[in-house]
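With one protein chain removed, the remaining protein chains of the complex are shown where they sit.
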Amino acid sequence: MEPIIKTENLTIRFGGHTAVSKVNFEMPAKQLKSIIGPNGAGKTTFFNLLSGELKATEGDVYFKGENITSMSSVARARLGLGRSFQITNVFPNLTVLENVRLAVQSKEKIRYQMYRHFTHYKKLLEESQRLIGVVLLQGKEHAIASQLSHGEKRKLEIAMLLALDTEVLLLDEPTAGMSLEEVPAILDVIKAIKQTGDKTILLIEHKMDMILDLSDSIMVLFNGKLLADGSPEEIMNNETVQNAYLGGLYDENLAES
Amino acid sequence: MELLINLTVNGLATGMLIFLLASGLTLIFGLMSVLNFAHGGLFAWGAYSAVWFYSLTGSFILGILGAIVTGAVLGFITEKLIITPVYGNHVQQILITLGFMLVLAELLKVVWGPNQIRAIVPPKLEGSWEFGDVLIIKYRLFIIIVGFVIFGIFQYMLQKTKIGLVVRAGVMNKEMVQALGINIKRVFLYVFMTGAALAALGGALFAPYSGVIYAEMGFEFAILAFIVVVIGGMGSFSGSLLAAILVGLAGSYMAYYVPALSLAVNMMLMAIVLIFRPQGLFRAKG
Amino acid sequence: ACSKSDGGEASTKTDDDEKATNQSNQNEEEEEEEELGTIKIGVLASLTGALESYGKQTKQGFELGLEYATGGTMIVAGKKIEVVYEDTETKPEVAVQKATKLLEEDEVDFLVGSSSSGDTLAVLPLAEEYEKIMIVEPAVADSITGSEFNPYIFRTGRNSSQDAVAGAAAIAGPGVKIATFAPDYSFGWDGIAAFKKAAEALGAEVIIEEFADPAATDFTSNLQKVIEAKPDYMFVVWAGANSPWNQIADLKMQEKGIKISTGAPDIPALSIMEPLVGMEGFSVYYHTLPNNPINDWLVKEHKARYNGEVPDLFTPGGMSAAIAIVEALKKSDGDANGKTLIKVMEGMSFETPKGKMTFRAEDHQALQTLYSIKLEKQEGIPYPVPVLLRELSPEETEPPIQNK
Amino acid sequence: MKTLLKVEGIHTFIGQYHILQGVSFEAREGEVSVLLGRNGAGKTTTLKTIMGLTPASKGTIFFEDKDIKKQPTYTIANTGIGYVPEDQGIFADLTVEENMKVAMRKEDDATLARQEYVLDLFPDLKTFWKKDGGHLSGGQKQMLAMARAFVHESKLLLIDEPSKGLAPIVIEKVMEAITEMKKSTTIVLVEQNFIMASRIGDRYTLIDDGATVHAGEMKDLIGNEELKRKYLGIG
Partner (left out) sequence: MKRKFQLNHYLLVVIVIALAIFPFVSDSRTWTILLTQIFIFSILAMSYDILLGYTGIVSFGHAMFFGMGAYTTAVMLKRIEPTMGTFIVSIGVGMLLAGLISFFIGLLTLRLKSHFYAMLTLAVSGLFLVLAEKWRTLTQGNDGFTFKAPEFFKDRVMFYLVVLACLVLVYVFLRRFVNSPFGRVLVAVRENEQRTSSLGFNPLHYKVIASVVAGVIASLAGSLYAVSLRFVNTSVLTMDITLDALLMTIIGGVGTLIGPIVGAGVIELAQYYLSGLAKEYPIFERWIIFFGIVYILAVVFFPRGVVGTIREQFWKRKMKKDGAKTVPKKEVS
């Protein structure tokens, strides 16, 4: 099967620093792949290159065989590449509901409609309400986004991504700072999406238990380079990964879960 | 050749003068990110108080010092009363400082009357030297020197101390700076007062240059100062200096060679700079 | 505040007392009104903002003028005169607003004003619409009695062209080489165009015309060009606070043999012309220039009333406007009908502090005396004083007719 | 052991919202106290209230027997309390170096030496010394925020979710560092990573809906399946 996303020699340099270096990677459709790597390895930057937030210095990105390297982030989002952000990135002075509703509106392709009153779009509201429920934010619909606690903002971030309902989901540390008891709920959401079987998910995480639980495959970035891409077992047994990324904590981590 | 020298020296002097007017705003707008539309008012108050102190004491130096003190005191009042409630909110800043500008300009008339007032150049700086066809106006040379001195002082202060850093950090995240043990309110107050004092100094030096002061003078030059700060790159003294000199020289050359466009020269300069270097000429560092 | 004055009227005997007497005065006036009928005059002037001092001069002059012309009675042809002053703030929309208020609410019979040409032009159509006479004073734009003229407009103020003609008369002569220097907008262009014509008619040659950004901090580049052209004179048309005089001195233009000539401004602005002592030019008015009893009266009364201050540039203008109105009413026998007054006023001559003025029938511009002067330093006066060289008679400074 | 910080019955309003409704806990000298609770429980607000960023309207906050409740933030910081906020509070337009500089109260040899120590802890920061704070990766920002707080020897450190976004190996280093620092510094920690919390915490305070619901020694909590299930959803 044709990979849904493919990169060739994807490279970006910031000044003298190469944050992503000649990455050749293929993402099989309808799978979940996790990306791990030390801090500053270039994971987020790689996402930014896929979603178009950043422009590659070299190399190409293909989506379903089409070269999308020169497309804007807007165009890519419309094409079906949706993403969540590592550093919470919402509309601070709008309510939770409004934040989600905007994403739903985009999914429904209501972009330049200028005369209809927005509340006419009942459907949008209902869908937004539903998604807020999915990420356990019910009761907070009318809270202003900037007044949410950190974990709540993370959930909102996920709701907005889900609302876009894109073919590809790029999740950047979705559960960072989320409370222990709620991580499983979000995991369930991701699992549920995965089970429907029509979505492709790329996940950046540092929580190994979660990664092992979810991933079909794992790729490892190191200093901007693609170090390995393989099944969870392969990766966990990779020595470099163990020494430079996991350290000792991971054993206990696994033991706990 | 002589012509070119004349145009350049005069352009440079005008540029320096504009730099002096803009230097206070470099601190207040560039660094502290306060859209201070009352800046022109501070500047006019500086001019008036300099002329007044000068005529009272007969000493130009005391006049200048008087202006600086007036500026600092006004800066204190402005910061406490007007700016403190609106830090970080540009929209409110526009409204409140425009209101204060009206008050400042009108109060000038209450104190010194509505008529324009003559400002004289101190005898020692009066007149000019001639070298062949090259004519150097003493007062302009004085302005150029003062401009460089001010530039040097502030460049040094911002490079060698962390005040500049603290202010910029404070603008980005006031709470965090405080949590690092810095009394940011006081820092802002002092920096604002310094900016106001610089504005007053600019006014004080401008007065003898143009020979006349009037209550509305603030409105006219405040915009020029904003232009300089923006095209120089927010908060950068080197940027402001370069931009001011550019404005001065462009004005001088254009008025001679392309007089038809001299009315538009500042605006064109700003448009060109911003289109090609949207962030301004310099990026503030330190 | 209301309740306070209610209670205060009886008990305190200060301000309120005065108010009370004022009120009774007003009552008397109203009674008189019924017997006499009134003539109402609305005066528009810039009482705040950059042109504030001009506005105040007009206002004071106008008050004095009415007093003089009616012999202190404020009654003309059996009618009581009332005046309402309004501040245009030098904004056209405010001027229109205030003018309409005057015409509609106060139902004035005359409009007088205003300090800025923009404000005045905006108000001109209202005069025609309401068929009321408007005396323009002291706005200078030629177009007021030129392209924008309507028959209800009369101007006691001089116009740009008159200034220019006077300026030319002061310096131009066969073979004289003149450079001009003016601000780069209508006022400057009009002034220079008119000057050029007048000067060339007198045989002079205008060799270079420089226009500068009026808001600029530096005029030396423009002046440099003038110096290079080596003229005999540089004629300057200038208005506004930001002025080039210092720089003219700095560049030693006079030492280089270029004589400067310009119109003498009002007293506050004269004080900043210190560097130009010795220059020859023209003046619209300075209190020592005219020699006639009206001016003597004006100077005396003005001093008495405004703690020793002498009347300034536009004070006689205000006075002239008042005199013109009173004279017209005398002739029309108190009839304030616009159409009637037009007939009366066209060609009317009247005595003013500047001597005899005549409303030219064609464009209603008052022809008037201007003065050729020289700036001199005088003992005990903190500004250069315009000293009379010679009077430029109304005929001599007659401007072209431009409303055709 | 001596109590360094004693928070008693604090109530905090943000705008018209009554966020904290009776949080009490204490931090003893040389110990690590962990605040636990769900998202939105009020952990961050508790730390902010101690720092004077969201002043308490009721209750008392004693630090070294001084009431600091009404003190301005910078005074509180200067009495020796360091703070690592949950959103890192990096000055985005300042370089890493400048971020550190702002945090340094003086630049004497001792401080510089300590800076070296901190940078050894997070060598990444040294690599990106001249880079803008805003351009760092998420984890690097977290490191910078900690480095800034560690550069002075504080009596008390308030750290809000240090492990968030860090690679496992770095978490380990941070834990080591905290254990090391414990000798001289008392620490209050908000942490969602229970493994980390349980390994380095000495005592815990459970916060729910803006109030303290439980407190005790960490070793008791580790064994208390019921509490863990009820408030932490684990076990």
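Each chain gets a letter, A, B, C and D, in the order it is written, and its residues are counted from 1.
To be clear about the criterion, contacts are C-beta pairs under 8 Å (C-beta built on N, C-alpha and C of every residue); 3 or more make two chains touch, one makes a residue touch a chain.
Everything numeric in this text was worked out from a predicted model, so none of it was measured.
Only one of the listed residues, A:26, A:53, A:167 or A:209, touches the absent chain: A:53. Although one chain is not drawn, the whole complex shows that of A:103, A:132 or A:208 it is A:103 that touches it. Taking the complete complex into account, A:73 is the one of A:18, A:57, A:73 or A:129 that touches the chain left out.
On the side of chain A, the interface with the absent chain consists of residues 51, 53, 72-74, 77-78, 82-83, 85, 89-94, 98, 101-103, 105-106, 110-119, 121, 136, 138-140, 143, 160, 164, 181-182, 185, using the contact rule stated above.
Contact between chain B and the absent chain runs through residues 82, 85-86, 90-92, 94-96, 98-103, 105-107, 109-110, 223, 226-227, 230-231, 234, 260, 263-264, 266-268, 270-271, 274-275, 278-280. For chain C, the residues in touch with the chain missing from this view are 47-48, 85-87, 89, 91-94, 96-97, 100-101, 103-105, 117-118, 121-122, 124-125, 129, 141, 143, 147-148, 184-187, 189-190.
What we mean here is this: only the chains that are shown with their structure count from here on.
Of the two chain pairs examined here, A-D and B-D, it is A-D that is joined by more C-beta pairs in contact. The greatest centre-to-centre gap from chain A, using C-alpha centroids, is found for C.
Remark: the per-chain Cα centre closest to the mean position of all protein Cα atoms belongs to B. One simple way to say how far apart two chains are is to compare their mean CA positions; for chain B and chain D this gives 44 Å.
One finds 36 Å separating the Cα centroids of chain B and chain C. Once the centre of each chain is set as its mean CA position, chain A and chain B turn out to be 49 Å apart. Multi-chain contact residues of chain B (touching two or more other chains) are absent. Annotation for chain A: no residues touch 2 or more other chains. Interchain contacts link the chains end to end along an open line, per the touch definition above. Of all possible chain pairs, the ones that touch are A-D, B-C, B-D. Residues 162, 165-166, 168-169, 172-173, 175-184, 286 of chain B touch chain D in their complex. The residues of chain B lying in touch with chain C in their complex are 3, 6-7, 10-11, 13-14, 17-18, 109, 114-118, 120-121, 127-128, 130, 135, 137, 139-140, 206, 209-212, 214, 216-217, 220-221, 248, 251-256, 259, 262-263, 265. The residues of chain A lying in touch with chain D in their complex are 14, 17, 37-41, 43-45, 86-87, 147-152, 155, 173, 176-182, 184, 206, 208, 244-250, 252-253, 256.
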